[in-house]
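Other chains dropped; remaining ones untouched in position.
Chain lettering (A, B and C) follows the sequence in which the chains are written, and residue indices restart at 1 in each chain.
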Amino acid sequence: MTTDLELSDATPWDIGADDDKLREECGIFGVLGVRDAAATVALGLHALQHRGQEAVGITSFDGQEFYQRKGIGHVAANFSTGSAIAELPGTMASGHVRYSTTGGAGLRNVQPLFADLASGGFSIAHNGNISNAMFLKRDLVRKGAIFQSTSDTEVIIHLVATSRYPTLLDRFVDALRLVEGAYSLICMTPEGMIACRDPLGIRPLVMGKLGDAVVFASETVALDVVGADFVREVEPGELIQVDLDGNLSTHRPFGKPNARPCIFEHVYFSRPDSVMGGSSVYQVRKAIGAQLAMESPADADLVIPVPDSGVPAALGYAQQSGIPFELGIIRSHYVGRTFIQPSDGARNADVKRKHNANRALVAGKRIVLIDDSIVRGTTSLKIVQMMRDAGAAEVHMRIASPPTEHSCFYGVDTPERSKLLAARMDVAAMAEFIHADSLAFVSIDGLYRAVGEAERNKACPQYCDACFSGEYPTRLTDLADRESPDQLSLPVGKVA
Amino acid sequence: MTTDLELSDATPWDIGADDDKLREECGIFGVLGVRDAAATVALGLHALQHRGQEAVGITSFDGQEFYQRKGIGHVAANFSTGSAIAELPGTMASGHVRYSTTGGAGLRNVQPLFADLASGGFSIAHNGNISNAMFLKRDLVRKGAIFQSTSDTEVIIHLVATSRYPTLLDRFVDALRLVEGAYSLICMTPEGMIACRDPLGIRPLVMGKLGDAVVFASETVALDVVGADFVREVEPGELIQVDLDGNLSTHRPFGKPNARPCIFEHVYFSRPDSVMGGSSVYQVRKAIGAQLAMESPADADLVIPVPDSGVPAALGYAQQSGIPFELGIIRSHYVGRTFIQPSDGARNADVKRKHNANRALVAGKRIVLIDDSIVRGTTSLKIVQMMRDAGAAEVHMRIASPPTEHSCFYGVDTPERSKLLAARMDVAAMAEFIHADSLAFVSIDGLYRAVGEAERNKACPQYCDACFSGEYPTRLTDLADRESPDQLSLPVGKVA
Amino acid sequence: MTTDLELSDATPWDIGADDDKLREECGIFGVLGVRDAAATVALGLHALQHRGQEAVGITSFDGQEFYQRKGIGHVAANFSTGSAIAELPGTMASGHVRYSTTGGAGLRNVQPLFADLASGGFSIAHNGNISNAMFLKRDLVRKGAIFQSTSDTEVIIHLVATSRYPTLLDRFVDALRLVEGAYSLICMTPEGMIACRDPLGIRPLVMGKLGDAVVFASETVALDVVGADFVREVEPGELIQVDLDGNLSTHRPFGKPNARPCIFEHVYFSRPDSVMGGSSVYQVRKAIGAQLAMESPADADLVIPVPDSGVPAALGYAQQSGIPFELGIIRSHYVGRTFIQPSDGARNADVKRKHNANRALVAGKRIVLIDDSIVRGTTSLKIVQMMRDAGAAEVHMRIASPPTEHSCFYGVDTPERSKLLAARMDVAAMAEFIHADSLAFVSIDGLYRAVGEAERNKACPQYCDACFSGEYPTRLTDLADRESPDQLSLPVGKVA
């Protein structure tokens, strides 16, 4: 979920991924059928920490009552102790990590969201974004609904609460029929767990087995860490219900539309040790690097990744090109708050604090620098300069994705379009902007080849690649409303 | 408000009033028409701190948006700094102190409660208790309402949100018609402030003027502290609306029922420097003491108050009887957490920590000990013992209220009936229980005389005196439900 | 102890006593021979909280090792829990409350101070002030001593550490011979406890018995609260040693000089339920009030104390004069941080927040207002105004001590002399300054009569009354140095 209008302030924390990156907004994890389910959820969320670093919540159910605990910051800071887990008894639990604003008030937006419905407790954890949430909220409020959060996800709860269908499952499907956008969901009720994925399958969701227990997670790496075996992906448009005895039933309320999973998961969001859509993310990234080496070779001495996300593509580029792979940039293990800059000296200290040139290696060399993407271009500019300051003779930048020209409205934190470097200038101008001797991006067909397709099907693309192509696979109702003259007139309280 | 079912655990904090007392649950304060209204509210709430020591909240409105801040603990700990007040801009603000449990989770029950209704923001601060809240909540949840808190007060918000009347004021009155019990309310909307008092006027509420600004407060002492002038009481059943320009209109949606204000406000809850129902609380307490001296004289050397609440009645007793008033018990200014008891020695250290005998004065004397009430009797027992340990020759206990035999359901924290000493035994047995040489309570007619009546009107008592008489002036629907076989079946989450 | 030069900043906390008062700087308490001695010390210090509200420390010894815990704030906030006490095992413990600066750094100045000497651990808690500490420190530092704190008390430790005498007791006496000023000390070594009082006995110290255990405390009230029996005062110039088996030995290394205990302990510092120098503090204060009524009668309707410190003197004044005693000012139980002032209205809100007029009582009356002392006069001014605002017809101020014209250098926090109202003007001018209809102070002989003397012995006063008389009973070496041209040249680090 995503549409918090309050979340405009930049956080003072460097959240561990690089600042100038697109950022996945959420990761979700659930398990049913293990003792102290919350402990397993905590480990699973920790493995998904790269999908959201700013807040975390876990809800559990012990057969009688629901328990919940939320916190600002990392999973390890909030859920590693026995006492934290002891607050969350039960054999069913689910949790959520999110990239979001800080502050005590913000806790009401931290997921899972929970409500006491007439049918009993209802917990929901959401990865994605509902693109008509404001439209639906306006209508619900007019009918007397009182919202606790500013999250788009809460709309689903109110739709469930006010649906007239007799069973909870019917009410849930009734609610989903009204929402548009991207959603992978893990819900809990007193009867069990429900996992589902929007009809296009934009955001990922996989199912695993841990002994007799059922596990759902955003990525397979979370299954690995908790010791679960991968079973299969939850399919686009599929809804899987698991009762408290572990019996599964699957539902397809939306038929079988053509799927459009997010291709950027392969480029950057997912961990390299995950398997997504049947392919190793690491191998796909190496294949993108190899593709890039074929499409855009460079006459150079060393292939150097911008760590850590550029490493697999750089290995692919090096192996394809025969140019040695070397660590020309060393990444600090210790990130954390942005430091105040000294008044004297220290040019670009803030970048150097995270990435430092391996001077002894780089000096006098012609280098190919591999990164996964360029968003605003500000970091690329500083990294190229750092290589030159370290004595690099030539710097050839190669990017393991096509130019990022469009914003994402499906649960990814993107700057507004006017701040995307590729939306502002062509590749030649970008090369000049970042002071590279040359710059090249992998082609969109090259990217599709790396993920195993022959080419991009223009009529009906196999992936959501809207950030590159501008072709959004759903309606964007709230965006259209916002751009129309009849503005949202709801008073929006700052009250937490 | 009061019915938090979670609030069963005793708090480890000694909250500044004595443990073995009935406790007012809330104080409320609002102001419209001053710069930095929240700073005035903070001062006003501080003056009402004796009405609720465990949590505090303030909501403000700056003409465009609502702002809110809540905290656990005293007003001074949460709202004394400029930065805290700076979070609450605007010329209209209201706040609430409550006696309640601690813990981050509890914040959602801290008032004022706030909701975004279709008509805009709505804030509510409540002193009292709605005696059919569970009954109403069950019905609202069945219709799709999602509750954020376990507070009875939230019922009013949902009733307003789902009412079909056209104006906010009509919807608000529509909601109040459905609730039974005690309520003094200060609400805020984007149009202004609404203050009202239940038809019986069980809990107090006064109006004042601060220059051109309008002020509402539970007691007049809060007007004094902020420098406001007392105008009049909000009358039982009256609803006063103040628009953003300060224009007042008054409404009487419930006609003019006979009022039944709480008589215990005069005995203990209110500060002695407040004026309530036209009488000085201090003078009434002195009058109770004088009444007690006439009804139950004692042959003694000294009149000693149990500080601080027994002081005015003791002065009245001393002046009436001619026996000298002396401070035979010294109260520490420093309360705070209950200390762990040393393993050796230190009998009753926990009482002595707060009240210590003035041995040099008491030794060898026959004393009259004056307290305002006896609840469980545990403290009286220890105080009498302390006087004997200090060498008192005789201890005659005189109580400035009738025996407390019944629980309160109108916003006062009372132990269950079976723990009230007066519900378990007669006066003679109580005297023996606390080891007093004699014990007497003021008569109920004596109490009515002290507040200015000729006697208690048995047919239609002038005050709510249910804690003494057991005559509750309203229906107690939830209590009746709880005692009936068809229990509440709502699943109640522990989720915060 | 007292000479922290860093302690210049006003604390934002209203420390529970009134701002415009002289303030005792410390209270000390020790016990040897009970299980969990630290729990008893915590209770004892709590009873001495009025002697120092800003920091607290306890040291314990379990026969093998010393343990220590210190904190900023009240005893209850730092030492009420079982886990805090569990950090301090052993049957011997001592502690200290102090009025002092806040902040983590300040902890190094919080007492008891501790050092590992060649003879083993050495703990010291000090009430008083050493008036040649800077002189001694300069010399010690030149010889290689490294100070941990800026406290005058640490000088004693270094003098002990560097003394050449063979036994610890000899080294301790050797150290005390070098220091001048006021000191009541409770020390601990691996052999037991040492309590002592400076030759003039300026600051108080009493001994008690708790079963077989020995207790030392600044005031008898601390004995009461822990359930100990008063044995006797530690005499001026006496040093009492208690070994781990509880055997006492007494020493008089300074002979038998004439004692000069602080007379202000009777006026204000001590709790009214303490017995000091054989007299009840409460009775002495009543006697001062009676003396004042005889010396300076007033034609008035009511005698009103400035609560709480003025209450006993007001009772004495009322009983002597026959004018009724009434609570015309109500003191709030809830102090705490100073609030930010609202921008509109609220004249003197900060005083009213603590003291509020009982308007219904005061209006139209001629009142005698009784307070214990006038320091800067700022509070008196506001209190008189508050009485007038409440409608008092006349305000006659009577003060239960002579004019405070001089600073104290013996462990009491006094403003510099130029800020003392009585040092700046005569009584008539003071009356005008505070806008009183009349003003009178008790005479110094009247004060001596109230404490049981026939009159003040001018040649050799029975008490230290330097704050009234300017006659300091010891040399003031550091003060003389500071006023001489050859200034302290020690670099003073801000390092904590």
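Note that in this section a contact is a pair of C-beta atoms (placed from the backbone, for glycine too) under 8 Å apart; a residue touches a chain by one contact, two chains touch by 3 or more.
A quick note: this is a predicted structure, and the numbers were derived from the prediction, not measured.
Of 4 total copies in the complete assembly of this structure file, 3 are presented in place.
Going forward, only the chains that are shown with their structure count from here on.
Chains making contact with subunit A as well as with subunit B: none in this assembly. In the CA-based superposition of subunit B onto subunit C, the rotation angle is 180 degrees, rounded to steps of 5.
Centre-to-centre, using mean CA coordinates, subunit A is 50 Å away from subunit B. If each chain is reduced to the centroid of its CA atoms, subunit A and subunit C end up 62 Å from each other.
Shared interface positions of subunit C, i.e. residues touching 2 or more other chains, are not present. Listing the residues of subunit C that touch subunit B in their complex gives 16-17, 34-36, 39-40, 42-43, 46-47, 49-50, 53, 74-77, 79-82, 85, 210-211, 213, 221, 224-228, 271-273, 275, 280, 282-283, 308, 311-312, 315, 319, 324-327, 330, 332-347, 349, 352-353, 356-361.
The touching residues of subunit B, when paired with subunit A in their complex, are 59, 65-68, 114-118, 120-121, 123, 141-148, 157-158, 161-162, 190, 490-496.
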